[in-house]
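Only one protein chain is missing; all other protein chains are in place.
This part shows chain A:
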Amino acid sequence: MKLAGRPTTWIAVAAVLVIGVATWLLWPSAPQVRAQDQMIQVLDGPGDDQRVTLDASFFPPAGGGRAPVVLLAHGFGGSKQSVREPALRLAQEGYAVLTWSARGFGRSTGQIALNSPDYEVKDVRQLVDWVARRPEVQLDASGDPRVGIAGGSYGGAIALMAAAHDSRIDAIVPQITWYDLADALFPNATGQGPQSGVFKRMWAGLFFSRGGPTSAGPAIGAVTGTAADPGSGPASPGDRAARPAVPLTAEEVRCGRFLPEICDMYQQVAETGQATASAVETLRRSSPISVPGKIKIPTLLLQGQRDSLFPLGQADANAKAIAATGAPVDVAWFDGGHDGGNGEVDWIHEETLGWFDHYLKKSAGTGQANSAFTVTRDGGRDPGTRRPVQLHATAARYAGLSGTGQTPVPISGPEQQVASPPGGSPSSISAVPGFGGLAGGSATLNLSVDMAGQSAGFDSAPLTAPLQVTGSSTVKVRVSVEPGGSSPADTTGAAGGGSETTTAAGSEDAGGGSETTAGGSGDAGGGSDTIAGGSGDGKAGQRDVTLFAKLYDVAGDAQAPILPEGLVAPVKITVPEGGSAEATVTLPAIDHGFDVGHRLRVAFTTTDLGYSTPAAPAVYKIGLASPAVTVPTYAALRTPSTAPAWWTWVLPLVSLVAAAVLLLAGRRRMRDDHDPALDSVPLRINGLTKAYGNGELAVNDLSFTVEHGQVLGLLGPNGAGKTTTLRMLMGLIHPDAGEVRIFGHRVVPGAPVLSRLGSFVEGPGFLPHLSGRDNLELYWKATGRPTEDAHFAEALEIAGLGKALERAVRTYSQGMRQRLAIAQAMLGLPDLLVLDEPTNGLDPPQIREMREVLIRYAAQGRTVIVSSHLLAEVEQTCSHVVVMHRGRLITAGTVSELLRSRTPVNGAGPRLEDVFLDLIGENA
């Protein structure tokens, strides 16, 4: 049984392994998708007369057949290579995918026109024509493929613009992109529109430099093109290698691959830091704001929370505009954006896929793949990896940046004076555009620095309950310009002429409802001479005050305040000379939890690294117009409660059941096998057989009986199987066949009858760190029997150790241990005493004494079995002998019988030694 068990176990283990490996190898792996590179000729321009070659890659659907097609657009500074990975993933999911380098990027020809309806949008229309001719693409009608567009940043904008201009497009997933490029580059948190906005000079510079002539684009892309921005990864080296290294012309150096009109526009606004009406118009032609009501298809807007270039407000405006047409719009704020963050590449893939599955494949199984509003929140750290984890809070309705409820939080603080430094330096820092990716790894890294003397702060009381702010808070502020602190050339150097002329109704900002109330609005009057002639600020006697509003999370004095996502709201407030102005400032849109005990702080700084600020020094006085900040909350936005993974409960249960099965199945029956006829027979061995691991028989069909009062000598040469027999006698080894019965009870491991057996086999076994006495006492206590049954006195007398009894056993000599072990075997005066080589290490007097002890012991009606090599000793001690050789019984009987069986050789009586050697056949 036991021998059979081993191979069975191994076969089972091997079978499991083989099945596992085979499953792993043969598991259907995702089919390979091969990209087909295409050069697609398109005609565009206002007159449809400019021939451009677009470098494209077509990925047929992995499943074959006709499938919906997804156009994947890349980000600014990228190329079709930047979106290769997401394209492969979508193709694996059964979509035809087309990626292309937009005009002016990668190997495509043409110039960058910033997603202009005359250029890039026309290109995309012709790409849709092209995919409609592909045999792999599912068609809604002839020339009308089932098509979606996805992309990030620049690629997200082309998705929106193309959707507005091409009714064949069925669904779009724009990510981290803009609604109004003019507003994004010239924000004004008073809601006054881009023409009075503050120039976002660092981002604008990076944005335009990435369309530049040299490899600077990809180089900066390597910094800014983080995982957060799947659309704007660095261009592949191949793109650059393709371009010959010829010296660049002045025009190329100046404008790179930009269309000259765009280039001129940028250079003008970047120089002055002021948006002109024509610049606003140009930028808005590239923005969804210019096509109101024309995007009427299902749109999933994925916007990054860490994005100071295209903040959440841009997605909000897009959502409102598209939802107004009745088209389904979902909004998600994920942990990413142009400033870094996690990026959540996998999650974005799943959301995109869910959207297209629902609206392109119209799969039945994906009824409601996305929630109307999803916000990624910090879910603490993964306990195993110690890495941040993201939770996704969802709501069934998107309510915009003002949330579903507004809570006024009282804030207070005196009027404070802040300085606007000359030249705008040193400047406070909120986020460093282009370097967000570096900081993105650690959410706790706080780049925010406010310069001393440039910041006015208004704090709330410590919160008594947690406050989750989701959206844009608002605060009313009063600003006045301190006289004397400013020089005449105070304005931001607005470009001459026409800055107040509103060019079109569309230029009015869509953002809501706050207005600048210029208290005591300074009409043209006294003091207007302070305005420099060329400043062109329109109304004399007014001053533009540029401030940066921030909402801090202040934990305590010990820690630096946290500026959520590093976002600021630039405001430009027009203040009459000598008077003051009030403005409602819309703070940055965030999703941030303020903990109990933390305070909210609304701060206004005069500078920010990312923005252009007035060069002239000035001192402003800033106070609250209303002592509260109104924060939006979103009660319905909840994180789905994540129940512990199923295996948390299942695994331990399965394991406990398996453990119980293992234990119960292996349980040997403890039923006592008792033969009453043998009650008085101390030992009967019957057919005992035990094989070594190699199959050689250590004990072979051994049978003998030991009767009361006998002193039995167990004889045999080394390897005869004596010790193996004694171990089976003690229940230490399981016999392969046969049985051992002590007083009629069959010996099994732990059989109670063993308590009547005293044994000393193969040397002593003591705890070396304990004294001899402790060893004996603890051994007896371990048997659980009453102390008075031990007969310690007799046993200790046999040991004869004297004072050595109190020493640790490790200090004992071999003989002392031997005697202590025999004493231990005699504890409790067992009915059957088994001694293996008891006289080893004893001196002659002790041997003699031992002999007498054993004879006396047997004379009391007990039984002794002695295994020994010392034949003379056995001859003198034992009444009976059993001779074993090679596991077999050779002979058994009384010593006298054995001796008598031999005829005297030379007159003297036969010695046991001669008999023994004869028996084992060594006496030649």
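One rule holds in what follows: contacts are C-beta pairs under 8 Å (C-beta built on N, C-alpha and C of every residue); 3 or more make two chains touch, one makes a residue touch a chain; residues count from 1.
Definition applied: contacts and distances are computed from a predicted model.
According to its UniProt record, the chain left out of view corresponds to "ABC-2 type transport system permease protein" among "Electron transfer flavoprotein subunit alpha/FixB family protein", "Stage III sporulation protein AB", "ABC-2 type transport system permease protein" or "Cation/acetate symporter ActP".
From the options A:G744, A:G772 or A:G887, the residue with contact to the chain not on display is A:G744.
The missing chain, though absent from the display, is touched by one residue of A:T249, A:S755, A:T811 or A:S901; that residue is A:S755. Touching the missing chain, out of A:A250, A:A645 or A:A793, is residue A:A645.
When the full complex is taken into account, the listed residue touching the unshown chain is A:A677, out of A:A141, A:A452, A:A465 or A:A677. Against the chain not displayed here, chain A makes contact via residues 2, 380-384, 386, 442, 444-445, 555-556, 558-559, 595, 642, 644-645, 647-649, 651-652, 654-656, 658-660, 662-663, 666-668, 670, 672, 674, 676-680, 708, 727, 730-734, 742-745, 749-757, 759, 761-770, 778-779, 781-786, 789, 824, 828, 830-831, 861-862.
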